[in-house]
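Note that this complex is displayed minus one protein chain, with the remaining chains in position.
A, B, C, D and E are the chain letters, set down in written order, and residue numbers restart from 1 in every chain.
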Amino acid sequence: MSDLLQLGLMNLVSPMVLSFALGFAAAVARSDLDIPEAVGRALAIYLMFAIGFKGGAALAANGAGGGVVAAMLAALLLSAALPFLAYALLRALTRIGPVDAGAVAAHYGSISIVTFVTGSQFVTGQGLGYEGYLVAMMALMETPAIVSGLFLARRALARQDGTAAGPARKKGAFLSPELLREILLNASVVVLVGGFLIGWATGERGMLMVKPFVADIFNGVLCLFLLDMGLVAARQLRSVKALSAPLLAFGLYMPLLGAAAGLGTAWLLGLSLGGATLLAVLAASASYIAVPAAMRLALPQANPAVYVTLSLVITFPFNVVVGIPLYFAAARALGFV
Amino acid sequence: MSDLLQLGLMNLVSPMVLSFALGFAAAVARSDLDIPEAVGRALAIYLMFAIGFKGGAALAANGAGGGVVAAMLAALLLSAALPFLAYALLRALTRIGPVDAGAVAAHYGSISIVTFVTGSQFVTGQGLGYEGYLVAMMALMETPAIVSGLFLARRALARQDGTAAGPARKKGAFLSPELLREILLNASVVVLVGGFLIGWATGERGMLMVKPFVADIFNGVLCLFLLDMGLVAARQLRSVKALSAPLLAFGLYMPLLGAAAGLGTAWLLGLSLGGATLLAVLAASASYIAVPAAMRLALPQANPAVYVTLSLVITFPFNVVVGIPLYFAAARALGFV
Amino acid sequence: MSDLLQLGLMNLVSPMVLSFALGFAAAVARSDLDIPEAVGRALAIYLMFAIGFKGGAALAANGAGGGVVAAMLAALLLSAALPFLAYALLRALTRIGPVDAGAVAAHYGSISIVTFVTGSQFVTGQGLGYEGYLVAMMALMETPAIVSGLFLARRALARQDGTAAGPARKKGAFLSPELLREILLNASVVVLVGGFLIGWATGERGMLMVKPFVADIFNGVLCLFLLDMGLVAARQLRSVKALSAPLLAFGLYMPLLGAAAGLGTAWLLGLSLGGATLLAVLAASASYIAVPAAMRLALPQANPAVYVTLSLVITFPFNVVVGIPLYFAAARALGFV
Amino acid sequence: METYRRKRVEIVVERARAPAILGRIRELGATGYTLIPDVSGQGRRGMMGGGEVFDTYRTVMILVIAQEDLARTLLAEVHALLENYTGIVYLSDVEVVRADHF
Amino acid sequence: METYRRKRVEIVVERARAPAILGRIRELGATGYTLIPDVSGQGRRGMMGGGEVFDTYRTVMILVIAQEDLARTLLAEVHALLENYTGIVYLSDVEVVRADHF
Partner (left out) sequence: METYRRKRVEIVVERARAPAILGRIRELGATGYTLIPDVSGQGRRGMMGGGEVFDTYRTVMILVIAQEDLARTLLAEVHALLENYTGIVYLSDVEVVRADHF
């Protein structure tokens, strides 16, 4: 236990987590501190490219091994399945309607790249490595959850009233081409997968060329980005009062359930300690960039103040501050090495 | 003397100072060169975070020592006192009114982070270190001057006419909550102090994680930022004609007086050669980011073309090009080691 | 031949070229991936400053030697002469009018900094160096071509109709002050030449201060920038249908002719293998930033969909993907060492 | 100089909905439109826009100059397209120089 | 489609003054406002805005659709709030679709 505390403390007293806290505190105190939007977006692209590249290069260095295909399938399944659990819990334990529940469920099946990135720096900080293809798993986990969430919301809508209630409800329009493009070609998927493929293709030689950029300054850039995330999360706080207590609770226990599912999957896949921790982090994390964009297109009736706030203000800080060391400790206790 | 010349030359022929000159020359020649605003702001945040972090980490490494509290108090006093000197000189030797004089005085009591950063690179370039807590002194010096400047301007206004002349003049409104927040929570204070605390809390371990970002590329980023400052300063040149000769002269001798006060304080505090140089730089420098923003809120009658131009176009280049090596030479001549 | 293929492959499988491909593919697939404009501009300024600085520092390190003046003259001549060749070919083999032909010709006499930068990373990747003053040659090659292109277009216009047809056609207005400033003081010339001079003046000492910024992370930043260029080029694809087949062909053979002229000039100047390759790259490349801006001012009748598309969508990718290794192989085959 | 009366339609709408509206503007045959890419504001939905890294609350402003008939059709159609979305639309008078441009 | 007459109030003002004006707009009960975050321009005070790293000359544009009464009150109040500050305010006519939104 004191070991767990120490881990948590070590995680807390890292420049990255403290930068998030700084941003959060600044926004709560209503400072005018502001990372320009264009720069925030560019930092996000950098982080996604760099984490993708490093994953691809690691894969090229260590070889794929037999388990890769299984891991990819597991990632797809995990992302597609978690929304069903989330939806059931939301409908049973909170009072939000089926549309909002479907939207929220999609967020929790999907993943948060920044949480993963923070987790990967924690794992590296423990002197551990992780399977390079975890980055590919992350990319694959972004989207199946969207399909599941939409399915759940629309099935409920179709049951509720026989008549159509929105343009997206017409027969065959379940996944419009517009939506499919949004889902499969959104910026984060493209940069992540692209960086991964480039890292894989160019391997060690490529890494040698770009290491100072994608690896050496990575932690520092992450600090600035988390500073921005802290600001953004705190400014979204005003919407928390729109959330009921059971909903807020969901934002805290759902990551734990997700992490458990992630650890189980990691066990089936035979991942390393670092890899298992990160798969738990992925399953525990909730999207707040890619999925909200898809939801505005596909489920405009759902309220963004609910799903963005829950994943950004409750679950994201929880994972970054408490979750990551906790999942790591759990993985270690479960015998992952 | 030839030694002083050589120091000045060494300072001049640094990529940082030459980048400032490049930007200045480009804008004077009316080139369309332009650093996008969003990027300029982000560079400023980076510089403040990095200098804060390095100061905090240095403090953690070398220990605080007994003098720290005294140094903090001295910083507050210096910043609060300099505006009285500036105000008296302005009223005696130039023809600007009390409101403008109060506003200008506030700028010269406060500090310019970029000047400090340039000075710290100069000091490091001399193979010297400086006390980590100088960064904390800098943060503390940003704001007392604002209060002093406002006090001076408003006392004069109150004397001039018994009746109220402006919304801020109502009883008890001397420091509105809005203004207090602007003063204490403006972006530069928050990032500087925040970076400092993070560097302090995470110490050597934190520095190890982010050194390539906050230390290695620092000089280069500073070049780009000074390029931008050169452009901005030269584009403000058009307002110089609004300034009288005595006012322009003030922009040159006031930094010298400030530096002298800074060196005196450094002597009382027993600072090192590097630390004394930087305290002189701080006292000599004039704000052109935080204080103007506060003045637009608190003294809207004061003319920004006067105070921004004086501190940005006259004093800032003077300090960067001539002042820094001069204050260093003076500190050395005075026996600081 | 298999050697050439291998070179091409090595060039292709670099993070830089693959990043360009990634951006191109993303935009073709209509992903919403987007590098914010402000950041794209800042990356361009960084690249120009860094390449300038490195060239200047290299010149300071290796000395200028006797050939520098000759090289500068050759650069001016090459840039001024190539548009005459381009114009003749365009008028003979395509159906575009004299105004569009003049505008296009100006682009091909001028240079593309990003192509040069990509080429210089290729050369360095081969373990070769190049003459530092090539950066100065690049800067000099930006503008003479504009004058030649305008001369050609306006001579044709003047022949066509005796009367004036546009504000710029008045006597003596051939190069208005406004246009001259645009040509000689555009951002890329200023940053490139400025960086070069700073690198030259501060030499090894300066390089020591900023190496992590201008050298170490350079390749990585170039990846992000080429990702952006890929996006921009592909989004300009829609205008390709406005171009006839002979015009598209021009975009492919003109770089070859330019490269040949560049290699010939390199032979006269006695350049190294790296230098000859890069001079070929310069001559082969076509501007898509500085020259279009000048053309909108000086030849507004010319159609930007023609000249931007040709240089950006046809010639730029051709040079980056195929041209660079080809010119290198040709230089080596011609006996450059 | 002789001028012609036209209408100006302005739309403030969340970015997710902009493509659909711009598509409709093109289909209805407007001669063009202008887009101000990043605005912020407050309405029934609360605060929108304002520099977040993510797009959920991004808002744009669209401006179309058109003949009265087209403008009124646009007003009605855009209003319909705003259901479930954050946005407003309104109309005003302008004078233009060239009748054939709008 | 039936429409209703409303007024459009536009304000160009230095950023330092914007919070006070937006506060007043909310207090007076406008149903919303739209803000264009970075404009530049020239007026009695000279050049404003234009991409500096510091905020002193930053300028924003604010747009409010409101009923005539409210719009005229706003015009007067904003005009008073502009004393000592850089800024202009003016009014024009618009037509809206839903009377209850504005």
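Simple rule for what comes next: a residue touches a chain if its C-beta (ideal position, glycine included) is under 8 Å from a C-beta of that chain, and two chains touch if they have at least 3 such contacts.
Please read these numbers as outputs of a predicted model, since none were measured by experiment.
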Displayed partners of the chain not shown (whole complex): C, D, E
Residues belonging to subunit E that touch the chain removed from view: 10, 12, 36, 38-44, 49, 51, 59, 61, 72, 75-76, 79, 88-93
Residues of subunit C in contact with the chain not shown: 34, 36-37, 40-41, 44, 166, 178, 228-229, 232, 239, 288-289, 292-293, 296-297, 300-301, 304-305, 308
Touching residues on subunit D - with respect to the absent chain: 1, 3, 6, 8, 26, 31-37, 65, 92-98, 101-102
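Definition applied: only the chains that are shown with their structure count from here on.
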Cα superposition of subunit D on its sequence copy subunit E - rotation in ° rounded to nearest 5: 120
Of all other chains, the one whose Cα centre sits farthest from subunit B: D
Whole-Å gap separating subunit B and subunit E, where each centre is the average of the chain's CA atoms: 35
Mean-CA-position distance for subunit E and subunit A (Å): 40
Where subunit E touches two or more other chains at once, by residue number: none
Residues of subunit C touching at least two other chains: 36-39, 212, 216-217
